[in-house]
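Here the complex is missing a single protein chain, while all its other protein chains stay put.
We just call them A and B in the order they show up, numbering each chain from 1.
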Amino acid sequence: MKLLRELLFPLIAVAAAFLVGGVLVALVGDSPLRTYELLIGSALTWPDGIGYTLFYATPLIFTGLAVAVAFRCGLLNIGAEGQLYIAAFVTAWVGITCAGWSAWLLVPLCFLTATLSGAVWGAIPGVLKARFGAHEVITTIMLNFVAVALASYFTQYHYKPPGDPILETVPIGEGAHIARLGRFIPGFPERIPLNLAFPLALLVSLLVYLFLWRTRWGYEIRATGASPAAAEYGGISTGRQIVLAMAVSGGLAGMVAINEVMGYRYRYYDSFSAGYGFTGIAVALLGRNHPVGVILSSLLFGALLRGGLFVDIFTENVSKDLVQVLQAIIILFVAAEAMFRGPFARWAKRV
Amino acid sequence: MLELRDITKRFGDVLANDRVSLTVAPGTIHAIVGENGAGKSTAMRIAYGFYAADSGEVVVDGQARRLASPHDAIASGIGMVHQHFMLVETMTVAENIVLGIEPGSPLALDLNGAAARVRALSKEFGLEIDPAARVETLSVGQQQRVELLKALYREARLLILDEPTAVLAPQAVTDLFRILRGMRAQGKTIVIVAHKLSEVLEISDEVTVMRDGRVVGHRRTAETNATELARLMVGRDVLLRVVKPEAKPGGAVLSVRELSLKDAEGGRRLDGVSFEVRAGEILGVAGVEGNGQTELIETLAGLVDRRSLTGAITLGGTDVAVLSARGRKERGIAHVPEDRQRRGLVLDFNLAENAILGVDERPPIAIGPGRSWLDREATSRRAKKIVEAFDVRPPDLSLPARSLSGGNQQKLILGREFELPPKLLLIAQPTRGVDIGAIEFIHRRLVELRDSGCAILLVSSELDEVTALADRLLVMRRGKIVAEVDPARTSIEAIGLLMTGGEAAA
Partner (left out) sequence: MSENPILALLFSAIRLATPLLLAALGGLFSERSGVINIGLEGLMLAGAFTAAVTTHYSGNPWVGLLAAILAGIGVALIHAVACIRYRADQVVSGTAINILFLGVPALLSGAMFASTGATPQIPKEQLLPYAPIILAFALVPATWWVLNRTPFGLRLRAVGENPEAADTAGVNVARIRYAGVLLSGALAAIGGAYLSIGQSSLFTRNMTAGRGFIALAALIFGKWRPVQTMLACLLFGVAEALSIQMQGVSQIPVQFIQIIPYVLTIVVLAGFIGHSRAPRALGLPYQKKR
């Protein structure tokens, strides 16, 4: 029964959001049914629909895990966006600077770089909160702006190919590339950017599960989030857990760089993120801050991102921003789940 | 003047008031007594309109009233002073008093008029207070006066006071009683909810006794005595002594020297406290709540900021004041906290995860490199052992701690702490909110632990409990230890006197 309840609330939230979204679509003059048909339909075709859905889901799994881990410690990490930008730039930098190195060395090095740089950028607001009580929501958002600005600066003045109008860096070395899944799956073209980062994301999800529920560190993080007073009583240093949780969170967000820089664009590309950091919040909330839920939510939002592009092109008035709107509504409904609890409890009694 | 007729109120599964009927005559001081949880506060909150009764009537001046909110009660002339003050600390006395019935226009508060009226009222009833003072600067006794003034300002004719003496020092209690008598002389009616019989006998004209949500008796104070009231409150002749074998104390385990704790305003929560607890004995600490007992336990457990502490704490000769809470647990100092739901358990975690709170970084629970992996088997084993040994029900390890009753939660915590195993057990309010069956179980286990050689420091505001269990008894007042007595040979009255500032019994 409990499992049913855990699944039901997110589903209700999604359904409610689609309802409201449908109203908005009608408001701008398009047909909700046709729009949704396009939205979902374009995400399910083979190979492109599913391929791109999984490709978009990959960064969302990482940021969703990032936000989920932070939530488990009672923290709201809005800084996943900044963390992934920093990680992406630094990873590209390593890929450029060590361009001649062999893949055996470079790939693990870049993995490590992505994770560590994200972790450092995440630890900063963690320390500010633990030491000074600075609210992580504001500090992380400020750091987002700083991150984008820094990456942009370095790209523009130091790493841009001369004469190139787009704000991007020179390509990274071949040794830092990771393979696209098209190479391993018959009938799946390599032009689709779905790459090894996807199975990596699934593996990382498992690791996060083990971390949170089977290690001492995860236990202490969860205790701090569930009851700081009891955690303190149990000898846990809440300050340290906050920094740890934010560092882990940042590190997870940083892994987006693996998908983006090593598996897709092979360089740092300014403003590459389609709001992955913010979507990660919706993903985590909808997924009840649990790795399995995060994977499922990521698939949903990945599909929406894919579908959103089609909706943008093929409808009269609706743009891909609809997806962002749906996201926000889902967050609202999930946050206000007390709204559904009353009617659900009554329904459950009758069943 | 006030009558409750067949008031019934249920909170979830608990029947807080069961057809409660009582009458308060005008111009009297009427006490309502009963143990914790007897339903006294609930009944009075219904009279004040804070809750709505499920059935029954509230009759004021002969007319049945529908009290949908405190507003209606105030309009009917009823005022209430709550046990935990309802004051906004950052606002002034005058602002607090007029909150809700502000004089002046919507665009401009008439604070001067308010202050003038407050001054007049304080003079009339002997309640000295400065209307412009910020509440956070006032003493507890003074804050209570603000609460009284709130009711008087609203022209209350009947004042309900909920446990007014619970946090007052003895001199403040005397002042309060003087004020109450003055009010009675002025024609006010007063209802006091209390559970301290000595005070009830001193100040009231009539007494109503409640037990388990029902009214079990009503007497004129002059015609009754403490024993009769106690018997009505508890339902059986109060057994003042629990049968326990003689203690055989060994060497000193805990030694505390000149322990002092300063709070943010420079006041001393602990003032030069020194004592020893020996192996195989229970040292009890009695005192009115708020006199430093909580701080004492938390300090010894390592949960207090070391920078505000001076003095020495040694365990078996080693200095433990430098150790963190975790370090102290490792040395064998167990702690059953007063606030079990906030401190003692992570309510959202299941029983197994709660069973390892505090020991999660030690083998056999933590294994592997860096002791980072949690051994599930070992965790289950430990949890199962605790749950069986302490009869925690229901014994389902996957249930969240939140779903257990108070008694079972406490047994879980005790089991966990007993499992350390402890050299010293710090325990506060062991049976607060715990049902009778669990109380006896817990008492028995404490005595067993003592007899196995552990030193126990027991704080309890239930005098019966602490005098029954303790082998030696300390009395605390204002952060100091004011006396050490032999509980087997000292009367409850003498101890109560020490707690409230009287002389030590000869």
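Quick note on the criterion: contacts are C-beta pairs under 8 Å (C-beta built on N, C-alpha and C of every residue); 3 or more make two chains touch, one makes a residue touch a chain.
All figures in this text were calculated on a predicted structure; none of them were measured in a lab.
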Among A:8, A:109, A:150 or A:185, residue touching the chain not depicted: A:150
Touching the absent chain when the full complex is considered, from A:40, A:120 or A:141: A:141
For subunit B, residues in touch with the removed chain: 11, 50, 69-71, 74, 80, 82, 85-91, 95-96, 98-102, 104, 106-109, 111, 150
Footprint left on subunit A by the chain that the document does not show: 24, 27-29, 76, 78, 128, 131-135, 137-139, 141-143, 145-146, 149-150, 152-153, 156-157, 275, 278, 281-282, 285, 317-319, 321-325, 327-329, 331-332, 335-339
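In the analysis below, only the chains that are shown with their structure count from here on.
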Parts of subunit A lying in touch with subunit B, wherever the complex brings them together: 214-217, 219-220, 222-223, 226-227, 229-237
Contact set on subunit B toward subunit A in their complex: 301, 303, 324-327, 329, 335, 337, 339, 342-349, 353, 356-358, 360-361, 366, 371-374, 376
